[in-house]
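A single protein chain has been omitted from the complex, and every remaining protein chain is retained in its original position.
And then subunit A:
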Amino acid sequence: MNDPEIHDPDISDNLRRIVPDDLSPARLVDGARRKRARRNGVVGALAALALVAVAVPVALNLPADGPTVAQPATTTSQTPDVRQGEEPGGVPSLPGARACYNDDGTPISWSQVQTGPAEPGAVKAWFCGDYSPETGIGFVGPIEPLTSGLDTLIADVQAADVIDLTVTSCLADYNLSFNAVFEYPDGSRRIIGGDRHGCRTTYDGGVARAGADEFYGALYNAWVKQRQSDTGDWVVPNICPGPLSLIEMNPWDAVQGSLCGEGTDGSRSATYLSDALVAEVTKSMRASLEPPEENTPQPTSSAPEQRIWLTLSNKFTDYLSLVRHEDGLYRARDGEGQEWFWKPSEALSAKLDAALEEAGPTDVPPAGQPVGPGSSAAPEPTTDPGHTSDAPQPYVAEGCKDAASGDLASTELPDGALPEDAERVWLCASGEMQVGSPAPPLEPLEEAGLVSQAAAAFNDLSPVPEDQACTMELGPAYLVVHEYADGTRHAVELQEYGCHLVIGGATVKGNSELYKEKLLELWRQQRADLDTAQTRPGPLCPLTGSVFSLLSENVTATSGVTCVATGAGNDSSTAAHEAAIPAELLAQINTGIASAPLGVPAVAPDGDSIVLLTKAGDPFVLYRLEDGTFYWSEGEYARLWTPMAGTAEVLTPLFGK
């Protein structure tokens, strides 16, 4: 190699000299093990669609003569104040410890009113994840309390450095929020929260400190250690599909199982599995669970008529949910976060089908919804009618309709290459990834020179190398559809997850990031002379952004809407009341966001948002916070916009505030 830069002994030697000699790998494995257990967690609606499929869990009514369930031991350390499923009034079950929920069934949070930091002297602690009964998404903590080492846990949190969040910039990404509830002899409680994202902060009596990961690890290890001498045997909450558990379980530790299905018409059926059937399932899993092979096609899951889940739980009521795919494969994760596929034998599969058929339909309400007085009604829209979408589905361009429906997948290519004489090229969100994926461009690539370059961008990609770095992170997938004069259509799949592959039938290539960038650059070239603002049809509120990395200082919105959520939650699947933003207000918003500084939200999102469209019709989303400011992410950073008084005067009422 004749690259002169590689021969720079100064830089090379100096860089090598400064590395300390005492770097030790001693803690790498344990740390990796803890991170591995969490890094594949459900993050947002997109991840939920990819792995579990959004569905509200079905609460199973435990019949009087139903399967035997384990009863909690009667020691004082296992006080049955967590006997879910036995609440008076028939309130559907909430998974995990009762201490993790308020009386109205909403999850507790460190941000709730409490006076002062946690103090020593606690006698119990509970570990709470971010499970939302509203959506059925999130992690559930252990059902049993921790009863030793509590003072040390609190002291270690309080010994960490204080973080001034008003001057520290942390990205507003999301990984996992958790809470530890400490209970004292007088029954009072203190909550210490933690965010495993952003600045990795703990929150204790209003004081933010570093060390959320360490606190999480300490809690995790404490429970694992306590369980070594704990017989378990708790009442099993009746949830299917079950949530993810902070303390992960191995499928072969299952002592109870349930099977549930949800049809496209919303009908649900659910049943407990007999002990014998659970034993048969776990025996089969132990023998036949297989990790995915390299480049093995993923199980199919395109719009089945009925979604089916198998939920297992162990003696500590930790959950493991497996989703069944159309080809009979179940996808699951073991206690270490490894993804596995399980294919039951025909006989076992038939038994599971029969169990579900016997269950029949049920009208049992979804878990987590309160029953009786106290239910809060959805807020009435207070702005002009605008457009309300009950089942928000973003616009799909004509050339992408079959990609969206799942009817089009990657196609076999002639001699493994895309012919370069297509008439147009569409970039389409793929299948189930419609909601939550960044929006592709409205228009196809049609300029002759650019269309041929799009084909060349694929053809020039290298085959997947043997040591391709693949990760378990989640991301969207797209179909790049080439249309030819004779009516032929060729499609290649662009995956922004896993091995970052680009797949055209049997032709598999790598470096999807490079391919995507090349494609987007072609679209930018085509748009260089765009002079008319494009309108994106359909509801805009479900949109989460654009495939183009739009930066606020480069965004000049030509139209936009306010989105007022009509239900709780802040994900793209929530219906929203949508209203157009007047031109004068739009101009003020453009001015405001162009100079918005980097920042970190100090309060939570309130579920509302603004969706702006650029001249090309690409969406840019501003999320509204509880204090009336707005935030959005730009790559690694987040920006905060505080509307000026005049703007806020006009903008705030549009959100019904």
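Note that a residue touches a chain if its C-beta (ideal position, glycine included) is under 8 Å from a C-beta of that chain, and two chains touch if they have at least 3 such contacts; residues count from 1.
Going forward, contacts and distances are computed from a predicted model.
The listed options are "Acyl carrier protein", "SigE family RNA polymerase sigma factor", "ABC transporter permease" or "Ferredoxin", and the UniProt record of the chain not shown names that protein "SigE family RNA polymerase sigma factor".
In the full complex, the hidden chain is touched by subunit A at residues 1, 3, 5-6, 8-20, 23-25, 27-29, 31-36, 39, 161, 163, 167-171, 173, 197-200, 210, 213, 250, 286, 291, 293-294, 336-339, 465-473, 500, 511, 513-514, 598, 636-637.
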